[in-house]
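Report on the following structure.
All protein chains but one are shown in place.
Up next, chain A:
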């Protein structure tokens, strides 16, 4: 009897170490270890993980908001006077190109300076999280930059000179349009066609047509359709039920991203949020999910790793928190499953959008 009790105690010893996670994200915002150098071009996404992570932990007070906001705005690609670079606008990942920090436009047109669709998305989210009113965002040029990235088949490049194109960037584009409350930034129908074309025989979504189903791409597909408010239009009830089935089978303890792969903390969000959007998250097993996520918690430095006994990183730290938030972990803010920011930040966005609509006298610009 006593043995059983101590076993139970051990099980309950997995505490959620809030303060360690706060410090983990604080460190992320200050200095990153050398192995992150290869991610320099996408540094803004790492900032987003840290900021949104702190938001979920209700610990944004540890940041100097204004400095952060200014830094993010310094990453915005500003149009030249003759507006010849509109198709290159948006937000950069960091200062790696070497453009001097300035709040005004560039003196000279730099041939390799352009926004990156994922940076624009995380940049806008980060600004919202910090409570900014997006008044310094040049919406017109962001949307022009976005339009320049969409291909005939409906998918998006990440940068205007070209890159790989797939469903991830459709998600970024949909989020940008949703946040800016302006869908002129993309051809929705083409995007829907590409998404539908990515549905695989086993009812998950691949990166594109003919490609293997994956929890991350399935999230991009479903979240995009929800943001566009076209979920029931684009997919039949039968298809939705099949997708639900594929997704719900991803839970092993935590979740994995593809069949026969090991479980990984980040999928507790990617698949969990998809299930939430499809209204069936309540059918998953919360205890096993929680136990797995906490088993990847780093008790020393904070954060979460993809697997137990591995090094934590900002992405898994953030998505681990979001996974816990979805199952209702105490003291964590709720996360908006489609936009991947807290409900609090989302409500801030809603208020902003209301003021935009009010000031434009109820006119709709390019809304579907």
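What we mean here is this: a contact is a pair of C-beta atoms (placed from the backbone, for glycine too) under 8 Å apart; a residue touches a chain by one contact, two chains touch by 3 or more; residues count from 1.
In this text, contacts and distances are computed from a predicted model.
Peer 1: Match the chain absent from this complex view to the correct UniProt protein name in "Ribosome biogenesis protein WDR12 homolog", "Geranylgeranyl transferase type-2 subunit alpha", "Sorting nexin-2" or "Ribosomal eL28/Mak16 domain-containing protein".
Peer 2: "Geranylgeranyl transferase type-2 subunit alpha"
Peer 1: Of the residues A:19, A:83, A:133 or A:232, which one touches the chain left out of the display?
Peer 2: A:232
Peer 1: Can you name the residues of chain A that touch the chain not displayed here?
Peer 2: That gives, for chain A, the contact residues 37-42, 96-98, 110-112, 114, 116, 158-159, 161-164, 200-202, 207, 210-214, 232, 236-238, 248-249, 251, 258-261, 280, 282-285, 288, 299-300, 309, 311.
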